[in-house]
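Following this message is one structure expressed as structure tokens.
Excerpt of the complex: some chains, original placement.
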Amino acid sequence: MTFDVARIRADFPILQREINGHPLVYLDSANTSQKPRQVLEAMRLHNERHNGNVSRSVHTLGTEATTAYEEARAKVAAFINAGTPDEIVFTKNSTEALNLVAHSAGQYLALKPGDEIVISEMEHHSNIVPWQLLCERTGATLRWFGITDDGRLDESSLAELINERTRLVSLVHMSNTLGTINDLSRIVARSREVGALVTLDCSQSVPHLPVDVRGLGVDFIAFTGHKMLGPTGIGVLWGRFELLAKMPPFLGGGSMIETVTMAGTTYAAPPARFEAGTPPIAEAIGLGAAVDYLNELGMAEVHQHEQDITAYALKALADVPGVRIFGPATPEGRGGTVSFAVDGVHPHDVGQVLDALGVEVRVGHHCAKPTCVRFGVPAMTRASFYLYTTTDEIDALARGLDQVRKVFG
Amino acid sequence: MMLDALYQEIILDHYKHPHGRGLRDPYDGEAHHVNPTCGDEITVRVPSDFSDISYDGLGCSISQASASVMHELLIGKSAGEIAGIHEAFVELMQGRGQVEPDEDVLGDAIAFAGVSKFPARVKCALLPWMAFKDAAARAGVDVGASPEVKA
């Protein structure tokens, strides 16, 4: 099967839109992806025909909703090669998933002063702040990997950074600013050596490349529905079952209990233990449909398409005078997210001129201030690609950048 | 009426006239199980030779009848026989109406075939069987690998 981008684009209603009189060129998928009609249709059908609360009712609607919700869990489990669907905890987004690990695994490990948590300078704020808060609560110390000049994790001090005091390591699988795909094998091996738990922030990798949690050999991964063709309001924590089974709950409430008395409560087994209250039901079903859509195309093919687009984009941007790229300059070991600076023009202004031409890129710190600081800028302009991105759109970006230079020349 | 598939005469009989109900001594293992969604509970006791299977609990017709049928079916059997029957029952319950039950193995329990078409009730039927397995384990007898039971 060849990767038929035109056919794919026909599935995305929003791609028919015009922005400021120009066809929409959506280059902000790392921020949030667009959704194919198959996903919207699955949710519509659920809401119009099968809506009921889950795990609580014997009636037909409740049973249908529960079955659909659990099928979505099974689809997500298979998508990342999880051992069992019970390893999949639905959250509201990646951020909640990471906070869940910080609270529940943090409590399970009984962290205390002297213990160390290791992250990196390349992290999204959602993989920084939860650990800072955990360190505040427990007195543990936060340490981090730096970034090399070409935008890769600086592993030079690995042996010192991850040591007998390290209890938890949490790293981004693919950077949302630099596009770097981190090869984590050495870090995971070293973490295992010292007995530290490893979490991966896969918010940018699961949507774009084949991810196999058993192959990665880590303990937890987090990702988010809205970046992988799914709806907002749904995220995923995957965790090794034996570990989840030992962890205390995070949020308390309906559906996560075994039994409740006023004097005390016992908790259900995972994943229910970590899904307090009515979950995002229609959203989980939408995510299941997104997984079906991605499986249909094949994640290897999706990744290959994005590699091709990225190679094309890196060349096109290199040809625009005054453009400086942050992160790996070639497609090897990187995904379809390219951040850059335009000499003498603030990213806000770059983004504004591009928007006037229908080209939607993100500007700002991308919730990764430390990465910006590392490269000496307060903000970056970022173009990010997905399975619906075409080379024509990259050309439109390049033309737009010429216009930027005209306005601010 | 589709209810007939669920509420077979045999099931209603066992519900209204349960066999072997009540907790009795002596026993070597006891287990208390709860269905967290509906609040149903059951306690099962067994001596290690399964010369008795006693139980008590609160629950719907399906879980109560299932306990009664289980009592009849497993009492006095060997661990090996029990493992086979237990496995057949779990398989039947998880078969979503696709598994043909073997009356020679399952006896009255074949009446539960219809329950497997009602995903929300499968847990009810399995509740006593899961508690039994735990009680047996605590009595030091392994009656087969624990199947996965989804909430």
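Labels A and B are assigned to the chains in the order they are written; within every chain, residues are numbered from 1.
Here is the rule we go by: contacts are C-beta pairs under 8 Å (C-beta built on N, C-alpha and C of every residue); 3 or more make two chains touch, one makes a residue touch a chain.
Remember, it's a predicted structure, so these values are computed and weren't measured experimentally.
By label, the number of copies of each protein chain in the whole complex stored in this file is given as A x2, B x2.
The definition used in the following text is that only the chains that are shown with their structure count from here on.
If each chain is reduced to the centroid of its CA atoms, subunit A and subunit B end up 44 Å from each other.
Note for the complex: subunit B touches subunit A at residues 34, 36-37, 39, 118-121, 148, 150-151. Per the touch definition, subunit A reaches subunit B in the complex via residues 55-58, 62-63, 66-67, 70, 84, 257-259, 268-269, 272.
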